[in-house]
Each structure stands twice: as C-alpha cells, then as structure tokens.
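Dumping the structure here so I can ask a few things about it.
Note that one protein chain is taken out, while the other chains of the complex remain in position.
Entry: subunit A
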Amino acid sequence: MLAAELKKITKVYPGGIVANYEVDFDLRKGEVHALLGENGAGKTTLMKILSGCLKPTSGFIYVEGERVEFRSPSDALRKGIGMVHQHLTLIPTMSVLENLRLGLVGQRFDMRRMLTEVEDLSRTLGFKVRLDSPVYALSVGERQRVEILRLLLSKARILIFDEPTSMLCGPEIDRFLALLKSLSYKGYSIVLITHKIREAMHVSDRITVMRMGRVVATLDKDEVRDESYLVELMVGERLVPAVANARPSHSKEALLTVKNLVVNDDRGLCKVKGVSFELYAGEVLGVAGVEGNGQKELVEAIAGLRRPVYGEIIFERKNSYSGRMNYIPAERMELGVAPTLSVAVNSVLRRFDDEEFVERGNFLNFSKMNEFAKRVVSFMNVRTPSLKTPVKYLSGGNIQKIIVGREILTPSEVLIAEQPTAGLDAKSAYQVRKALSELASKGVGILLVSSDLDEILELSDRIAVISDGKIVKIFEKEEADPVMIGSYMLAGEGLGHNVRATVSTD
C-alpha cells in the first residue's frame, strides 16, 4: 500500500535551473525511505513539492491513491504530510508550548487535550521537553524533537526529514535514527533526505538515489550488497575514501597563541573557561567536542567576532604578504557570503583590501575578480549557472564550496575551519578535506572545528578535546583513539571522574 506517490514531477525554478526532471517516487506505508544524493541533486526540491512548499512545474501527486494538488504546506499537512526542514521552523523567542500550539492553528483547540497528547507522545517516544522554556535555550537536537512533536500533534502520518542529522553529533545521531525506526514501527511513513550512505543503510527499508535532478535507482536495502555501489550511483564514479594524511611533521613555530582565554556567549554565560593552546605552522589542530561546549565562542573570539572577557590571542604575521587569518564560518549565509551578490563578488568578498582586485584603494578590477572567481569555481567544482548568479540561488553545498574555495585560495598563515564539510555530500567533502590537507602541507596552520569526529581524526595532526569550555586534553595523532576522545568529550558532563580515572590508569 502506498502512502504517497509522485509521478513525472518536473520543477523548473525561475531563472531556468531544472531541479527535478520527470521524477517518479513512491512511499510505502510504514517504511523508512532514504532519498540519497549529492548536494543539488534535487532531493529537497522534490520533497518540498510533496510537502506543498513548492509547486511542481508539471507532474502529479497522489496521497493514499487520491490525486491531490497542494497550494500551501498546510494543505499538505491536512493530508497528513509534514516536513522537518533543514533550517528548523520554530520561533526562537517563543516557548516550546507556544511553538507546539502554532502547529495547530485553525483547528479547534483544547489546551488540556493537547497537553495530554504531548505527554503521551513524549512518553512513547522517550522525549523530555520542558514546555515553558523558550526555544532559543534548547539544543539543536531538542529543537528537532519539538518540531517532530509538532508534526505528530497535527496528525501528520507522512514525515519528511531534510538532512536531519547534519546539525547533530555522535550520540544524538544514533538517538535520532533510533527514533525514526520506532516511528516507522508505529505506522508512520518516513522520507529521510540524506547524503550520508551509512545513515541511509542503517535505518531505511528502501533507498532512492537521485543525481542531477533525476532518480537513478530505487532499491530495497537488502539488494544493496556494497556501499560503494551507492556512491557510484550518487556521483557516477568511484572515490578515494580518505585523504592520505602524509604530511611531513609540522614545525614548532607557533603562528597563533591563545592564552587563558575566557569568552561569554550572547546571554553572558561563560562558555570558554580559560583555554590555552598554540597552533603551529603546517599543522591541522582539530578541536573535538560535543556541540555547545564553547567551540563556537572560541572560534568567534579568535576570528575577532566576539570580545573575550579575559586572556590573550596572539597572531604574529610572519609573512608580510599573506599575513592574514582566514575563516570558514559555520554560519554560511550569515557570515560567509553576501547572499544577494554574485558568485564573482562573493569569491573576493574578503579581499577588498587587496590591490589585485581594488586598484588605488577604490576601483574594482572586474576582470581580475572574475579570473579569481573562475579559479574558485573550478577548484571546488562549484555548480553555478554563471559567475554573475547571486549566490542565494545556489544550493547550500555549492555556497559552502565557494566559501571554502575562497578561503583556501586566498593566501593566509592561519585558517580557521569551522564545520567545513557540514551538509556537503561525500564527494565535495572529500574535495574540501583534500584541499585543507594540502594547504597544511604548504605551511598554513589550520584550526579545524568539527562535530564530525571521523573528519577530525582523518585530518588532524593534533586533536584538542574541548569540554565544558575547557581543553581537557590534547592528543598527538598517533595516540588518538575515537573511544578515548569520546570519553574526554563527555568528561565535562558528569562522567568526568570515572573517565579520568580509567584514562589515567591507561
């Protein structure tokens, strides 16, 4: 029995980008169906069509065998289809309760009934939600659960998740995937949009692979013998899985020295509680930690975005030409690009002090700008209709590639890379890692902050584990071990004593 079916869906965006072309897709009742593909393959567009957020240019939608047309997401929700977007759609200044209630507007409302339903759902799904706390105070994982709760309250039977694990880390991911599974056992039909093959293989019953706006294949999970087969379907070629990390041992020349740094967050809570480290030339220093343990504030302080309360950040410009610190921010749209400006301008966005692009301090040299933009685009394989296209029309992955390409190709002494591959597909992530590794072998010091421990292990020469605002341990690459790093990551969260005890006897 099919819960929903899409037939011959074509979507052409204004501007002529064909996001979907004659796509067929079906969802069985009670299954977890992974929609797998690279960035810009058209997965999100397709599901936005199913959830009523976008209108297809042509094609048909069937829900439980009945032909439907959605004029809005609420139309789709009335038919039981709800989507959890990549950017969560909660109102941060409102309380959890108010946000849940917003999901029920237009319906007869009964506070007591809603509270019992919330309680029932929370119990069966193992959620703990504080209804009166404002959403901005919740972690990303908690917000996601609130959003799921809201969909369930509004009686959605088909749940679509767009890259739900991209903002989660380690244990939270496992917890989330288990939740998906249990939802499907309860009879919910689930679409999981993802580019992570392991995740798709882990929870789904069927996998549909998309590439360049088309469906390449739909497979039962049992049919998939080999994960690399899926990679091939996704990207059309085989890849080297890991970056060969064979750099000559780095020097002991400190480019960046951080001493006793104390930083508060926006609400005035102390997030970085006395951090000291040195970043050497030609090394990748990975910062591992559970999200929200001060990484964000640490990076912002070093990048000059946040005034530290106490401590020193010493950045010595050894090389007068490239004596600069580059920064790949986690918040791409806010800090990384000017969304309405073109690819070309965004490629040189951080170099308006550079004689090469701005002559005599005022006059833009467009041919030089375009030349550099072309290098960024070809270096990172950015998919864009032209250099003149405003970056906001590109997919999230392509925007990230522009930022990474720009920061890598702009000469620097120190590069701060914050979640450089979050939301990127395997192939692009590989490109980014490779580029970072090569950059380090040229003598640039890289501070890599990532919630992806595999990435940190793959790239780093040293790994600093941050927990509760303190660097609790710095591992050399040789002695780094995921389990041990994991236990240090949780050291500040109450497990501390046991873990430290075990580690010290080691």
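Keep in mind that, in the parts below, a residue touches a chain if its C-beta (ideal position, glycine included) is under 8 Å from a C-beta of that chain, and two chains touch if they have at least 3 such contacts; residues count from 1.
Simple rule for what comes next: contacts and distances are computed from a predicted model.
According to UniProt, the chain absent from the figure is "ABC transporter permease", selected among "Nickel import system ATP-binding protein NikD", "Helix-turn-helix transcriptional regulator", "ABC transporter permease" or "Imidazole glycerol phosphate synthase subunit HisF".
Summary of contacts with the chain left out: across A:Phe60, A:Phe109 or A:Phe352, the touching residue is A:Phe109. Contact with the omitted chain, checked across A:Thr89, A:Ser122 or A:Ser441, is made by A:Thr89. Annotation: of A:Ala3, A:Ile61 or A:Leu77, A:Leu77 touches the absent chain (contact as defined above).
By the touch criterion stated above, the residues of subunit A touching the omitted chain are 53-55, 72-74, 77, 85, 89-94, 98, 101-103, 105-106, 109.
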